[in-house]
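Presenting subunit A:
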Amino acid sequence: MATDIVMPQLGESIAEGTIVKWLVPLGAQVKKDDSLLEVETDKVALDIPSPATGALTEILIQEGETVPVGTLLARLDYHSESGNGDSATSTIQSPVSSGHGHLTISGSPDLLSPAVRDLAAKHQVDLSRITGTGMNGRITKKDILEFLDKQGLAGKESGDSLMGQPASVTPSLEEELIPLSSMRRTIAERMVKSRQTAAHVVTFFEADFTTVEPTRQELHLTYLPFVIKAVTQGIHAFPILNSSWSNKGLILKHSVHIGVAVAVEEGLLVPVVKHADQKDLRQLGQEVADLSQRARSKQLQPEEVQGGTFTITNHGGTGSLFSTPIINQPQIAILGVGAVLRRAVVVNESIEIRPMAYLSLAFDHRVIDGATADQFMLMVKSVLEQPSWEVTS
Partner candidate 1 sequence: MTTSAIAHEVTYLEAISQALDEEMSQDERVFLMGEDIGPYGGAFRVTEGFQDKYGEWRVLDTPLAESGIVGAAIGAAMMGLRPVVEMQFADFISCAFDQITEMAAKNHYRWGAEVPLVIRAPFGGGTHGGPFHSVCPEAWFFHTPGLKLVAPSTAYDAKGLLKAAIRDHNPVIYFEHKFLYRRVKEVLPAEDYIVPIGEAEIKRTGSEISVITYGAMVHVALEAAEALDQEGIDMEVVDLRTLSPLDTDTVKDSVRKTGKVIILHEDTKTGGIGGEIAAILAEECFNALDAPIMRIAAPDIPVPYSPPLEDFFLPKAHDVITAARQLAAY
Partner candidate 2 sequence: MEISQSEFLHLYYFLKLTRALEERVTTLYRQGRIVGGAYTSHGMEAISVGYASALQADDIIAPFHRDMGAFLVRGITPGEVLAQYLGKRTGPTKGKDGNVHMGDLKRGIIAFVSHLADNLPVATGVALAFKLRGESRIVATNTGDGGTSRGDFHEALNFASVRRLPVVFFCNNNQYAYSTPLHYQMAIKDVVERAKAYAIPGEIVDGNDVASVYLTAQRAFQRARDGGGPTFIECKTMRMHGHSEHDSAKYVPRELLEEWKKKDPILNAERRMKELGYAGEPEFQEIHMRVEREIETAVEFAEQSPLPEGSEALEGVFAANPVEVLI
C-alpha cells in the first residue's frame, strides 16, 4: 500500500513551506515516526516524521522548492502491519456545505418588491403589462427596467403624462370606461412619443400602377410587395432613409428591414420583413401574407416585430386615399400607400384611365430635408412605374 506525504500545516497562518532536505534517500526504508524530511516555513524549521514504516518510492518535490500546504511531496510504500496504517494523509477534505444563506421567501406574481413598487410608481407603469420573469412569475426590478427601456421611458416622463391624460377618470352615468389594453397603451405611448420626438413633415406623390398590374395578377399578389420593392430600391439610392437619430449622430443601417403595419382586432402590429432588399416579389408576397395572417392570429414571435428600419403603412386597404402617418421610432420615415383606384389621368396629352394611388412620405426633418425626401419618392415612383416588371424582380 502507498501513502501520500503532503506539505503539513505548520502554524495557523502558514500557507506554504520549503523543503530543506530529504533525510531519507529515494528508495530507502524509513520507520514510522523517524524523520523523513526537513521543512522550513516563515515561522519554523522542522523535521517531519514519517507517517508509516516503508520505502520512499517517489519524491515529487525536490530540495529547495517551496510549495503550498497540502501539496503532495512524496509517496511511501509500506506493508500494512496491523491494518490501520493508512490514515497518514494529513489533508482532510470536507465537501460539506456550511448551509448558510438560504432564501425562505418565495416569489409570486402578486409579490411586488419595494424596488418594483417604487419604479412602477415613479414611471406610472401598468404592472399588468409586464410578464414577471422572477421566481414563480414575480416581476423583478430588471423586468421593469427592461420594459421601460423598450419604451425608452426609463428616467423620463411617465407614459400617462405623455398621453396627456389625467391619472384617473371617473365616468359619468352617460359614459362607459373601457379599460386600456396593453396594446392600446403601447400604441398611444409610441405615437405620442414619436410626435414629440421627430419633426414630422409629409410629402405626397402619386404613382401609376399600370405596369404593376399584369405581374401582380400573374403572381396573385397584392400591391404591397411592389411597393416594398420600390422602397428598397429607393433606400439603395438614398441610404439615409434607412437610418435613425441619436444624440451622438445618425445611425445608418446597412440592413434593410421593412416594417409593414397590419391592422389587428385590438389595434395595430408592425411585423418586419427582414432583408427585404434581398427578396424577390414572390418571396415578399408570401412573407407579407404570412406575417399578416399570424399577426391577426397572435402568433408572431417578438423578434418578428423588432428591428425594422423603415415602415410602410397600407392605409389604402380600407379605402383611404392619403394620410399623414406617424413615424415608427427610431426610424426616420414611413410611407403611406393609399387605395389604388382607377382614375382619369393625363397621359401624353390625352386622358386615360389608370390605376393610381397617392403615396405619402412622413419624414423626420431633423434628419433629412424636403429635397432628399422628394428625390427618394421620385425614385420609388419611377420604380413602380417602370415599363415592365420582371416576375423575378
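On the choice of candidates, all candidates are chains of the complex that A comes from, given by their letters.
Just so it is clear, a residue touches a chain if its C-beta (ideal position, glycine included) is under 8 Å from a C-beta of that chain, and two chains touch if they have at least 3 such contacts; residues count from 1.
Quantities reported herein were computed from a predicted structural model and do not represent experimental measurements.
Student: Of 1 or 2, which one touches subunit A within the complex?
Tutor: Candidate touching the shown chain: 1.
Student: Using the touch rule from the top, collect the residues of subunit A that touch candidate 1 in their complex.
Tutor: 9, 11-16, 42-43, 92, 94, 96-105, 107, 113-118, 134-135, 138, 140-142
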